[in-house]
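Only one protein chain is missing; all other protein chains are in place.
This part shows chain A:
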């Protein structure tokens, strides 16, 4: 396990460095005009543009910029934002938003996991009956209808008939978080329900289930002790990743409800050519992704001791 961990960490570091370098170079491939807003392009003289680029270090040769970048990375100095919030450190910019996205994301992930898995179990238990059809209809609806439409429905229904605030507010965090969390949970509940049902239905056809029935185990014992546990094995691998990635926020949901989270930050930073923010976010998301996969592997081993990651027979 230790050997595996060290190996994965080393691989991860190389991966992150590669990703950061590629993003760094790709961002530099964009014309420097992208550093300016349309309004600034309209007002600035060429001299002003050059002075602003010079101040941002963007007129240096690419090699020099890359060396500075590695050096800063080595010292965990992620620099300051130039456009998202001029002069603020990137850590500060991200830090403020991180908490908001994480809070909503974790609540949503918890709700989704519990409700989604429960829904999957119920659908399995009542396979091909009304409750199963309702669950399937919900899953199909959520996946078929564009998110913006379902968010709009939640917004209109939630604010008009239930009186929840439309916009997220730090002065009224609880009620104003309800609709964003509902929207965030819609799709993942459907996802968990779909896969839980699918894996459980698969497991129910296995021989060991027939044997368990013959041995006289109760339905609930079969469902929870055997079917659910085995059905969860392929699913748990993705749970850490999906929980960790919730801190990345949801672009659409956060825009829609004006949640001051991480969701729109990366696209905003790319659009505004805020290089330090883009690079830091990419590294951040890469770390989250890699950590998620790693924890997923570990969790899978914990749930199913038959799985090994270091032996010759290791699948991964």
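In this section, a contact is a pair of C-beta atoms (placed from the backbone, for glycine too) under 8 Å apart; a residue touches a chain by one contact, two chains touch by 3 or more; residues count from 1.
Heads up, the rule we're going with is that contacts and distances are computed from a predicted model.
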Options "Molybdopterin synthase catalytic subunit", "Tat pathway signal sequence", "LarA-like N-terminal domain-containing protein" or "Mg chelatase, subunit ChlI": UniProt name of the undisplayed chain:
"Tat pathway signal sequence"
For the chain that's not shown, point to the residue among A:45, A:205 or A:220 touching it.
A:45
Among A:17, A:66, A:88 or A:107, the residue in touch with the chain that has been omitted
A:88
Touching the absent chain in the whole complex: find that residue among A:170, A:205 or A:220.
A:170
Which residue numbers on chain A touch the omitted chain?
31, 33-34, 37-45, 47-48, 51-52, 55, 80, 83-88, 93, 96-97, 152, 155-156, 159-160, 165-170, 254-260, 264, 271-272
